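For this depiction, one protein chain was excluded, whereas all remaining protein chains were kept in their positions.
As written, the chains take the letters A and B, and residue 1 is the first residue of each chain.
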Amino acid sequence: MTFAILSALASHWRRNPLQLVTLLAGLALATALWSGVQAINAEARASYDAAAATLGEGQFAQITARGGGAISQQTYVALRRAGWAVSPVIEGRLDGVRLIGLEPLTAPSGLGPVRVDAGADLGAFLSGEGQIFARPDTLARLPDTGAAGVASPDVAPNTALTDIGLAQRLLGRAGQIDRLIVAPVQPLTRQPLSDVAPDLMQSAAQEGGDVARLTDSFHLNLTAFGLLSFAVGLFIVHGAIGLAFEQRRPMVRTLRALGAPLGSVMALMAVELAVLALIAGGIGVGLGYVIAAALLPDVAATLRGLYEADVSGQLSLHPAWWLSGLAIALGGTAVASAGALWSLARMPLLSGAQPRAWAMARQGGRLAAVAVVLLLVAGGLAVWGSGLIAGFAMLGALLIGGALALPPLLARMLRLAEGAARGAVTQWFWADTRQQVPGLSLALMALLLAMAANVGVSTMVSSFRLTFTGFLDQRLASELYVSAADTAQAEAIIAVAGREADAILPLLSADQTVEGLPAQVYAARDHATYRENWQFLRAVPDVWDRLARAEGVLINEQLYRRAGLDLGAMVPVGAGVSLPVLGIYGDYGNPIGQVIVTEALFRDVFPDIDALRFGLRIAPDQVGELRAALRDQADIPDAAMIDQAAIKAMSLAVFERTFTVTTALNVLTLAVAGFAILMSLLTLAAMRLPQLAPVWALGLTRRRLAGLDLVRAILLAALTGALALPLGLALAWALLTVVNVEAFGWRLPMYLFPLDYLRLGVLALLAAALAALWPAWSLSRTPPAQLLGVFRHER
Amino acid sequence: MLLSLRDVTKTYPGTEAPVLRGVSFDLDSGCMLALTGESGSGKSTLLHLIGGLDTADSGVVAIKGTDLTALDDVGRAALRRGTVGVIFQQFNLIPSLNVAANIAFQARLAGRHDPARDRALADRLGLSAHLHKYPEQLSGGQQQRVAIARTLSPRPALVLADEPTGNLDEATADTVLTLLRDLVAETGAGLILVTHSERLAALMPRRLHLRAGLLA
Partner (left out) sequence: MNAKVILLAILLPLQAAAQGFAGLGAAVDDFAVPVPGRALEFPADHGAHPAYRIEWWYLTANMTGPDGTPYGLQWTLFRSALAPRDGQGWETPQLWMGHAAVTTPEAHFVAERLARGGIGQAGVVADPFAAWIDDWAMAGPDFDQLRLTASGAEFAYDVALTATGPLIRHGQDGYSVKSAAGQASYYYSQPFFDLAGTLTLPGGDIPVTGRAWLDREWSSQPLAADQTGWDWFSLSFDTGDKMMGFVLRGTTDYTAATWISADGQATAFPDGAFAATPLGWHEVAGRDVPVTWRARLPDKGVDVTVTALNPDAWMQTSVPYWEGPVTISGSHAGVGYLEMTGYDE
């Protein structure tokens, strides 16, 4: 019996391969977009983890220089001799590769490639030409250093590990150390850090890296894309399953009348769907892999450029990823088919055997009510909600509400057009279009979501680009940035720059806890550079003058939002010194709080901190000469000098990469939506014959009818696009002002990009037209006999 | 006794007037009867109760001594698979299966498929040339003959036909019904034919007439 029922159920797909393809393709595409994006995110996160795990630094406390500069080797030895069990690390870029030098004898066990118990050849690591541990592809990118390359897949992507001595030599930073790793077990007698090395500060072991926090916003973009794509795909799947179930209602009734128990039929249909979901999920995960593999190099380049986060450009396959892809396909199918199965289960055995109109028309009123409620909920959450969960709930309510509101809105618009129509054909056209809306509504909802997602995410990414480049302009106002390894070098820099540069802006910073949050205090010299370039989110009048008079401080947005410090609130700057907030500025390159005080005040509060980093103002065309002078006269290595133009060029290049990724995902989601339209039109084509035949009989040519169908598809897409724009902007607003604030503590200003939206709209119309082309073409070629058959077969 | 009805009543939810108001009759194996009545007289409802497609409010519908009202959905489904065969006005073929597969379908559900019998039935019903066609490629008369073959293939003890020729023209209807009667007679099953056509009812040896839910 089971086999007989199964063969009957399966015969439906055999006879309607297009429906099967729709179902499989919809589910596969949904799974592909979702799992592809997830794969990219997972790979990036795995790379961060590998980066953290390569040194395992996160588990250890660290000591760094207060000013952020280098630690001298003498200081390291002094600390060791004062009883501090610390191990030195130096880090730099060698031909773009992150080169990390460490000292294996003092490193806490579990740190670095040469472990005490790993059987590695410590002698070869320490002496002679040395060894460099890295992934094979990273080794290939390294210049010839004379050291032996050791292929080790465990090392983070684009990272090379070697002995600190070799690293110092290769980086041209003899005697310099970037940070000290503090062993978890320390000797009983140990002098206080402030006595041995007052310039240094200890920070506690971290849970997650800064890189992971900084890149969160980028991954949020991708995740939003993946999720929305999956939602779009689910609409397709829901449509395909709904259609298949509706068409099989008579068959189910027949099966039951012939004695197949309802339970068996339902169970077998569920099994059938599960099998289809697994097949589609498998295909989707495979496709997702292709998408991820194609996009990953761009993503990796973006993350490396933007955040110096090294991500492997090569995708690795994880079983968990495959399984989650299949699970999401199964889950999505379950969600999409639950309603259809439920309605089948409740179908009376003796109900009319005819397929009900495959439509939501009968539920139109209820759906409109649900849409209104969801949109109200979204609005309520936007106004009163707080927290990341509320932010995402708001996004969900907004999108689903918007999608559900589409059919009633479309119907209303078409009814208005119908009323205004004069010609008979025009009137019929509007009426017929309105009649198509229920059948096309799922596909149109998919298009709506795809367009809204694209508008929303593009707006977010573009706004982020504008904000970030603006922020770079503000922050990187100096033409050249120089770091000194010690105070002697700092003095040499000041001496050289004093002669050559227009202005020297020392960059002083100290760590400070504000309202229980980690923060950094920076010093700002009273200089036109700041006055001209800095913009404030909020500020008191004459903010720079008042700052110069040490009447208050500036804080970044993160601190303002997280610690709730508004203008006038008192901020502790150092021991016993608290000052009111004069201004709040945007800060998009840094996850923690910042406080800016005037330089004189900083030197009063932190007399022990010397400036080791400097911003130098000079005419842009003289930067090269200044670099050369600093290199030759002050002995500053090139790696310690960064010029502003290079950073900005790199940032812009990075954003171009980001847009490559965004555009690719835009096109993919639109393709999915276009596919949904195609499938809906194809399945509707057969049902439409009875509607078209009378019009044809009354004298419209098939060609004309096909042309009208094409126009109809484009018109519906255009109307949907018109509704998608506000929804997309609402989505962008939610992402920028709700989710970003909750997740990262900054609120990005929202910019509008009308040309982008226009291009997107054209793309959507193109997708709809392409989707409608084939059904229209086949309509124009429908044999007259088939149209006549409508009249004969009418029951 | 193959079929035994005692005081069967049925009222549809939401309606006031009962459709059946105490119907009783018996049918032996090998016996045939026509059930006639005006539209809405309850004859289709009565047939559905006998076929286990619906349940009576009160009274007894017993097939081979088993009271259907005591059976659950699974039990009634088993009854439909094995004991009772129903032929509907709409032919209710499975559109995605070809003629041969449709004929074999119920026997396979019942687990007693006999290909030789299918061939014989197809031959008798004039379907041998159409076994590989799909229902949509057949005429109405041909489709109903496929439905008859499907119903008779597992040798049901009782055949119920609900206006089986309602969608057919007169000549075709007579041919199809005569074939049905002859084939049922050959298997020794009981047959109840629901029809509103006096002419077709006359082809049956016994006749029951329903009027407003009561046997006249």
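Operating definition for what follows: a residue touches a chain if its C-beta (ideal position, glycine included) is under 8 Å from a C-beta of that chain, and two chains touch if they have at least 3 such contacts.
Being a predicted model, the structure only gives us computed values, none of them experimental.
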Answer for the absent chain's shown contacts is A
Touch criterion as defined above, residue of A:A10, A:A124 or A:L689 at the omitted chain: A:A124
The one residue from A:A10, A:A61 or A:A82 touching the chain left out of view is A:A82
Chain not shown: contacting residue from A:S7, A:Q73 or A:T487: A:Q73
Quick one: say which of A:E103, A:D486 or A:E557 touches the chain that got left out. A:E103
When the complex is taken as a whole, what residues of chain A touch the one chain not shown? 73-74, 76-77, 80-83, 85, 103, 105-106, 114, 116-117, 119-127, 163-166, 168, 174, 185-190
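We take it that only the chains that are shown with their structure count from here on.
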Whole-angstrom distance, CA centroid of chain A to CA centroid of chain B, is 63
Seen from chain B, its contact residues with chain A in the complex are 48, 51, 53-54, 73-74, 77-82, 86, 88, 90, 92-97, 101, 105-106, 108-111, 134, 150, 167
For chain A, which residues count as touching chain B in their complex? 1, 3-5, 7-8, 11-12, 14-16, 250-251, 253-263, 349-350, 353, 795
